[in-house]
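With one protein chain removed, the remaining protein chains of the complex are shown where they sit.
Each chain gets a letter, A and B, in the order it is written, and its residues are counted from 1.
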Amino acid sequence: MFRTFAPKFFNMEFTAQQIADFIQGTVVGDPSVKVKSFSKIEEGQPGTLSFLSNPKYNQYIYDCNASVILVNKDFEPEKAVKSTMIKVENAYESLALLLTVVEQSTPKKTGISSRAYISESATIGENVYIAPFAYIGDNVIIADNTRIHANCSIEDNAIIGKNSLLFSGVKIYNNCKIGNNCILHAGVVIGSDGFGFAPTDDGSYKKIPQMGNVVIEDNVEIGANSTVDRATLGSTLICKGVKIDNLVQIAHNAEIGTNTVIASQTGIAGSTKVGKQCVFAGQVGVAGHLHIADGTILGAQTGVPNSIKTPNQAYQGYPAVPVSVFRRSSVVYKNLSDLQKIVYDLQRKNSDLEKK
Amino acid sequence: MFRTFAPKFFNMEFTAQQIADFIQGTVVGDPSVKVKSFSKIEEGQPGTLSFLSNPKYNQYIYDCNASVILVNKDFEPEKAVKSTMIKVENAYESLALLLTVVEQSTPKKTGISSRAYISESATIGENVYIAPFAYIGDNVIIADNTRIHANCSIEDNAIIGKNSLLFSGVKIYNNCKIGNNCILHAGVVIGSDGFGFAPTDDGSYKKIPQMGNVVIEDNVEIGANSTVDRATLGSTLICKGVKIDNLVQIAHNAEIGTNTVIASQTGIAGSTKVGKQCVFAGQVGVAGHLHIADGTILGAQTGVPNSIKTPNQAYQGYPAVPVSVFRRSSVVYKNLSDLQKIVYDLQRKNSDLEKK
Partner (left out) sequence: MFRTFAPKFFNMEFTAQQIADFIQGTVVGDPSVKVKSFSKIEEGQPGTLSFLSNPKYNQYIYDCNASVILVNKDFEPEKAVKSTMIKVENAYESLALLLTVVEQSTPKKTGISSRAYISESATIGENVYIAPFAYIGDNVIIADNTRIHANCSIEDNAIIGKNSLLFSGVKIYNNCKIGNNCILHAGVVIGSDGFGFAPTDDGSYKKIPQMGNVVIEDNVEIGANSTVDRATLGSTLICKGVKIDNLVQIAHNAEIGTNTVIASQTGIAGSTKVGKQCVFAGQVGVAGHLHIADGTILGAQTGVPNSIKTPNQAYQGYPAVPVSVFRRSSVVYKNLSDLQKIVYDLQRKNSDLEKK
């Protein structure tokens, strides 16, 4: 079947009881059933382990054919469940734990392909993987346990920390620095020139050379085909623990604070400083030279033209307003034409009244 | 001339009569004139074949120097046309037919470059083209007649069907499946990790391993630098006949129904199921965990926060409203400031009236 995908994630089978013991759960049903893979609750198949966390999906558990299902401790089925259940404190967290264990037990590629290009002046750590057609420029440093997939280009003087993972076709421009435990997805570009031009008298633009770099701290993940421009001077800075989704643009001299999360297709303009622990939804735009306070939450497609000074507030809209205002205004917007009619009607009636 | 581009598409010349016979049209003018290339009606040159379909462009036909022009059967010129015309049922469809014939007669590249990397465990079909610096990982299957351009990376266990075409720099992550007759344009990324993180007590985020894959069915085309994330569990699914433009983001566990068309820079968030035969314009955003009914039409830059249950309806706006509502509200929006003034004015007058 083309659509059902259940690769053998485990190298061996585990019983419900073995899994329950590992995640400190309680078995309800046959503790001896075995699983060797995962499945979604809507598509559960025998031999797989599924999970139920979001109550929206409760309906699926009664027809689910998964051998084992992780459920929250307080889940009480309304009718019979065919599968063995493992009750845990938090089914989603337990699933994440199991996935992480499986992921970590997957053998990692190592070795340096003779079909990669590695400058003689580059420094390569221990246990590094460099795939065919990766280009490693002069004076590049790649620290231990880092993996560079096929067709990546790491330009001169770039530094990549330990335990990092660059998927295929990542491009790092010269002088940029990537921390430890970072994941850069396929097609990411780090260090392209900032968009800086000075107008001239004949209407053409003169390029301002972009002489800075990009610094990405530890534990950062950046999604496929996202771009981070180098600073004009100094560094564009992505702080520790930042998570960036696909097709995001971070412009020159921007700073993204620790543990901030930025969803797909969002753009942060030049020199803007985003605080810590912010959460930006998809397709957000933040103008240049702003400060965005710690803990700011921005709804999808929000446009932010001014700095946000109060921390931990939620905004949405174009231009951004507090999310409660956005919701109220959106409701009126739908009926704006009716509202206008009422106003014109009132204007007429009022005029009549005045005449009397 | 730098701007005029008319490569010899045909290997030989054809007369107006030969072309008319092929597309079942009627010649008006000299049937013996010869063409060997195509041109736009605004830029028609001798020796080329042009076409007129959209009445907006009627004005150009009278000065057009193309030797032959395809026109709709019912086109009646208002003054003299220099070119030979071929009248057909539908000029655009006839042009498409001719372009397709020419395109299909263009010789296709075949052969496997010694400068590609192909794992010994990969299975390569007949008549396959693999360009230099393509990376083909372990256990990859590439079926007959498929063409892989330079610098593509196909990771372990990926499967690519027959007659498919991957332009340069396409990246397919491990375990993903591409159907038959698919076209993936340059820089497309299939199977990057879904954007899934669990918050932890210290404010940092823990990655949820993304163990699923992407399944792309037959006859799908995906535009340059678009990204499709792999599912957490199960598959992100792009159904048969879907057409996706450039720089589009499809998040993890999303499903895009048969023959749906998605224009550039649109984003579909995680776990959303889009129905069949939908048409989304550019820069649309659809939130996560929604169901979008079959045949839904979304105007440019629309933001969809909720599921759409009625099929075949058109929406636009942020947030999305029926397109007729959007149009009416947009008109009022332009005059919102005036409307407010009227209301304040009425409020004052009303207050005066009440006092009397």
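Side notes on the structure shown:
Heads up, the rule we're going with is that a contact is a pair of C-beta atoms (placed from the backbone, for glycine too) under 8 Å apart; a residue touches a chain by one contact, two chains touch by 3 or more.
All figures in this text were calculated on a predicted structure; none of them were measured in a lab.
Considering the whole complex, the residue from B:S67, B:Q283 or B:T296 that touches the absent chain is B:Q283.
Contact with the undisplayed chain is limited, among B:Q24, B:S324 or B:Q340, to B:Q340. Within the complete assembly, A:L247 is the residue of A:I130, A:L247 or A:A281 that touches the hidden chain.
Annotation for subunit A: contacts to the undisplayed chain at residues 117, 133, 135, 151-153, 155, 157, 169, 171, 173, 175, 177, 179, 187, 189, 192-193, 195, 197-198, 203-209, 211-213, 215, 217, 225, 227, 229, 231-235, 237, 247, 249, 251, 253, 265, 267, 269, 283, 285, 287, 289, 301, 303, 305, 317-319, 321, 325, 328-329, 331-333, 335-336, 339, 342-343, 346, 349-350, 353. Across the interface with the omitted chain, subunit B contributes residues 2-5, 7, 9, 38-40, 43, 50, 56, 92-93, 96, 99-100, 102-103, 113, 115, 131-133, 149-151, 167-169, 183, 185-187, 219, 221, 223-225, 241, 243, 245-247, 258-259, 261, 263-265, 276-277, 282-283, 300-301, 318, 330, 333-337, 339-340, 343-344, 346-347, 350, 353-354.
Assume only the chains that are shown with their structure count from here on.
Averaged Cα coordinates give subunit A a centre that lies 25 Å from the centre of subunit B.
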